[in-house]
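Beneath this line is the structure, given in structure tokens, with notes to follow.
Complex shown without one protein chain; remaining protein chains in place.
Chains here go by letter, A, B and C, matching the order in which they are written, and residues are numbered from 1 within each.
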Amino acid sequence: MSAIQYIKDIYNAVKSLLIGMKQTGYYFTHHKEIITQNYPEEKQQLAERFRGEVVLTHDSNNEHKCTGCTACELACPNGTIKIVTKFELTPEGKKKKAIDKFVYHLELCTMCNLCIVACPTDAIKMDQAFEHSVFDRSQLTKVLNKPGSKIMEGVE
Amino acid sequence: MWSLGNIAHSIDVWLNQTFSPALALLIEFVIVGTMAISLFAVLGLVLVFMERKVSAYMQIRVGPNRVGPKGMFQTFADTIKLLLKEGLTPTGSDKFLFNLAPVIAIISAMLLLAPIAFAKDFQMWDLNIGVLYVSAISSVAVISILMAGWSSNNKYSLLGAMRSGAQIVSYELSAGLSILAIIVLVGSLKMTDIVASQETGWWLFKGHIPALIAFVIFIIAATAETNRAPFDLAEAESELTAGFHTEYSGMRFALFFLAEYVNIFIVCAIGATLFLGGWMPFHIGQWTAFNHVMDFIPSSLWFFGKTFFLIFLIMWFRWTFPRLRVDQLLNLEWKYLLPISMFNLLLATAIAILGWHF
Amino acid sequence: MLEEVSAVDQGDMIINIGPQHPSTHGVLQLVVTLNGETIKKVEPHLGFIHRSIEKMCESLTYRQFIYVTSRMDYLSSHINNHGCALCVEKGMQIEIPDRAKVIRVLMDELTRIASHELWWGAMAMDLGAFTPFFLSFRERETITDIMEDTCGARLTMNYIVPGGVMAELHPDFQKKVKAFIKLFREKADQYNELVTGNIIFQSRMKNVGVLSKEDAISYGCTGPTARGSGVNCDIRKLYPYEIYDQLKFDEVIETGCDSFSRYLVRVKEMYQSISIIEQLIDNIPEGDFQAKTKAVLKLPKGEFYTRVETARGELGVYIVSEGATTPYRIKFRSPGFSNLSALNHMAKGGKIGDLVAMMGTLDLVIPDIDR
Partner (left out) sequence: MTNEELKIKLTELLPSATFEEGGEWVNLSVAPAEWKPFAQQLRSVDGLAFDFLFCVTCVDWKTHLTIVYHLTSTIHRHSIVVKSKLDRAKAEIETVCDIWRTAEFHEREQAELFGVNFLNHPDLRKLILTDDFEGFPLRKDFEDPINMIKL
């Protein structure tokens, strides 16, 4: 190794290190580049399509659109959804199939969106809630239809 | 004028008037000891906080900001956590050495505080071989690391300790040689003499090229001796999980942690004393007005300002550079730093003999 | 176990790197035989995250099994889904609309950039520099935000389905992607200054983990790992799928055979992906995003094999069908599995620090290896 090469090596090495230090120095002095957020205080608005959990939409009259066709149950890869049906008497005196319980196991759900796609009446949708932690696993099993709710008029 | 030196002197006078000389000396020992320990604690808290903030800003983060205003008391909270944590001793470890190692680390760091001149006339022990004392005691630290690595009965710890041993022993050479360059220029090992010799200008500026080279080498060697990135091979968390302190937890880990930060403070203080004039204000030749203004800033501020500047520099290195490999580390020392610093010493000697420095 | 110990010479040390270790990026166990700091043998022990995805898929329908593959190589979940969807489409002979093709390619390339960004940060962190990790996450977050808008998820997408894609693009998609391209072009050069040019980085990676071209082929390496050894193996060029044959991009090949050339391949690939996105972003054809498919998919009897280029290499999907709604046997030929097998060969004679650099440039994703 010649002496010139030796000095050149040192020069290049020091130069590359100083360039690196310039970069970190830039971020040290430019605080506007900071991108982190104070999480619980500042919450980011999540995207509209963000898949947090499955919800059954109810309107103001406490009516939903689920006919109990179990398309979502069949589409689900993990057995997350269980639909318990019952037979209701319509005013005309006919028996009609309706949901008794829409059981949703959040602990099994992988948010794959296949149930939403499968639903023929757009009864279920994905909600943006993401803070699901609870102390007991049993709390993650939810019944999605609200008590006393019934199917919307005209949805078959 | 109000200064730390004056306060210390008046306390000394008052103690000697009130008590017998032996008792006064004893009380002074106690006072100095307490101050050293509290300085330790404060330094630990401040430096850890500083490191976390510096790293955060370099990494486009905010850093600790929850405990106290701007997260000031984060390190307090951490310390309390560490104090309350159980200190585990692994089975199969050498219990005596395992418990002794962090104590040695902290004691060697503490002893190093003695010759440092914190302000004008404010020093624990102005011994005539101050610099030699520092380099001698700082070598003791490596024993604690070797002890910790060996006694943990863990292969990661052992590897970390062995790396650290090789590293500190080699880098001691170039650190010593770069210090020697300044010693040659000053002509004394005494800290007060070194500081006094810089009244007309700091060695970094008036020592020509040798002082500059010595300064760069000293900073590199200091980083290596304190096991800081890019020379943190003893810890190297991506390779050896935590290196020599893998098995340590609770307060014993905290002692290592504290010793690391105090060591950084000490090497930076030495660097500031040797190259940046210690507590000496910034003076420019014949500009008497300017020099006078500079004199108004307390000497302790000058000292801590310079030291913290160097500490920031070392932190900047850590958050910018990747780690070296073990053979590259030794190559850097034996192929580059040592020959350069030897040549540099020769140059410094020539300048000192010819009297070319200011 | 006894023979294993006796096969080791006196004075050698066996250490377990992993399953919990900072540089394995997951649960991979490497049993390393060391002589001092020098590595004599590396023996990977896998399976800590083995979920037997292949067995699981045997009981899932052709629509359902795709979501599982997002969990294999979670950093390029789009491309995994893509490979599976392609295989099903090949079996069913579904022709998908042009718009879906373009969307798929766009998503693939965004995923590739996101994956390489994360790799880049993690690689730097393995070598001991922390700052690049945080910097790289900034761009990656921009991509995940774009993904979140359109696909609804940040990591495990399940967006590409047999017949096209699951949903229409978000109205802001083009705007956000263009903003990302601008940001990437701005920052990537800075990062090259910070990392690529750095003398310590270079010396840590040059002549480390040398894998010759013949060995790379023999060990079945694919992706950037093999291209760093001069093998041209980019599936997008060799066996183009979707619209890759109509796009202008270069297959990045470096001939250095060491960790640094693998590093360079990945860095340059990001620029290539950006140029693909630039070509497509303004030319997304109008039309359906999904072809009309039957509600229940049944593959005809036979065997189907498709391959796609993920961020880590060639992903092969091999479906054996018996004509039912579920696959009879499905095999995922994951790139990481083959790439990992070369580690022992590469690591011999290196230092422990080198092992970290090698694992970094192999870009191991453990679920991809274990499946």
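The rule is simple: a contact is a pair of C-beta atoms (placed from the backbone, for glycine too) under 8 Å apart; a residue touches a chain by one contact, two chains touch by 3 or more.
Since we're looking at a predicted model, the values are computed, not measured.
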{"item": "Hidden-chain contact residue, picked from the options C:T131, C:Q290, C:S338 or C:T361", "value": "C:S338"}
{"item": "Residue among C:P22, C:G36, C:G220 or C:P240 touching the omitted chain", "value": "C:G220"}
{"item": "Hidden-chain contact residue, picked from the options C:L46, C:I181, C:I243 or C:I281", "value": "C:L46"}
{"item": "Sites on chain C contacted by the missing partner chain, in the whole complex", "value": "45-47, 50, 52, 54-55, 59-60, 215, 217-222, 231-233, 238, 302-303, 305, 307, 314, 316, 318, 320, 328-329, 331, 333, 337-338, 340-341, 345, 370"}
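Rule of thumb we're sticking to: only the chains that are shown with their structure count from here on.
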{"item": "Chain centroid nearest the full-protein CA centroid", "value": "C"}
{"item": "Label of the chain whose CA centroid is most distant from the centroid of chain C", "value": "B"}
{"item": "Centre distance in Å when chain B and chain C are each reduced to the mean of their C-alpha atoms", "value": "45"}
{"item": "Set of chain C residues in contact with two or more other chains", "value": "131, 135, 138, 194, 198, 200"}
{"item": "Residues of chain B engaged with two or more neighbouring chains", "value": "58-61, 319-321"}
{"item": "Chain A residues within the chain C interface of the complex", "value": "12-13, 16-17, 19-20, 22-24, 27, 35, 46-51, 75-77, 110-114, 117, 126"}
{"item": "Touch list for chain C against partner chain A, complex", "value": "60, 63-65, 67-68, 131, 135, 138, 141, 145, 148-153, 156, 158, 161, 166-167, 170, 190, 193-195, 197-200"}
{"item": "List of chain B residues in touch with chain C within their complex", "value": "55, 58-61, 155-156, 159, 163, 229-230, 232-233, 236-241, 319-328"}
